[in-house]
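My questions all concern the structure below.
With one protein chain held back, the other chains of the complex are shown just where they sit.
So, chain A:
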């Protein structure tokens, strides 16, 4: 498999706080990769660095052979990397269809932007179909439910025709039903795209993840299948807090 994304020796420091330390991270083309870790592990920071929102202190991020560091956000999008946000951001004044259409237009020549939209572009129709938003096409995005907004965001991403999708906690705040639907959507999307998903939800992870990367305090902790990762004692420690060790020490001290 070809390596699509290579992160090497990445360091991110926010005014003294080390958000990411010496991180190496590789994703191959066609992969569906889950990125997990406790709060403050550096998951979102990593996504922010890849998409140009955060400038790292040192390191390199290469995408399909191109160095991403130093590029502006919209340039990175034009290279074929799309992302969603934890808090879904859609344009509430515009309809679902207009939101999707806008996401699909950046490859058009500027002149065609001056014309009115007529009809529906293929990638917009596909995005509506796969996300199940076709019925809501003429609704302003402001009236969508939380789950629908997340799907719209994913749809907007698909309409951009990116090669790498970065989804930041796509099921946060969703109902059980919505999670299941999002998982199915994810499976469909992953068939044709390389996807990186940041997720907290362990149940969701067990159901839909194949390869998992665990981050902890800005470092790579381990990488493997869901079963491997769950069996790793370091992961258990990180996720359970240090209660077992701490309590053992407390017992030792007491005796």
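What we mean here is this: a residue touches a chain if its C-beta (ideal position, glycine included) is under 8 Å from a C-beta of that chain, and two chains touch if they have at least 3 such contacts; residues count from 1.
As a convention for this text, contacts and distances are computed from a predicted model.
**Q** Tell me the UniProt protein name of the chain this structure doesn't show, selecting from "Urea ABC transporter permease subunit UrtC", "Acyl dehydratase", "NADH-quinone oxidoreductase subunit E" or "Histidine--tRNA ligase".
**A** "Urea ABC transporter permease subunit UrtC"
**Q** Quick one: which of A:6, A:28 or A:105 touches the chain that's been left out?
**A** Selected residue, touching the omitted chain: A:105.
**Q** Would you mind spotting which of A:32, A:61, A:144 or A:220 touches the chain that isn't drawn?
**A** A:144
**Q** Any idea which of A:58, A:93 or A:210 touches the chain not displayed?
**A** Missing-chain contact among the listed residues: A:93.
**Q** Name every residue on chain A in touch with the hidden partner chain.
**A** 14, 17, 19, 40-45, 48, 51, 53-54, 72-74, 77-78, 82-83, 85-95, 97-98, 101-103, 105-107, 112-117, 119-120, 125, 128-140, 142-148, 151, 156, 160, 168, 175, 177-178, 180-182, 184-185, 187-188
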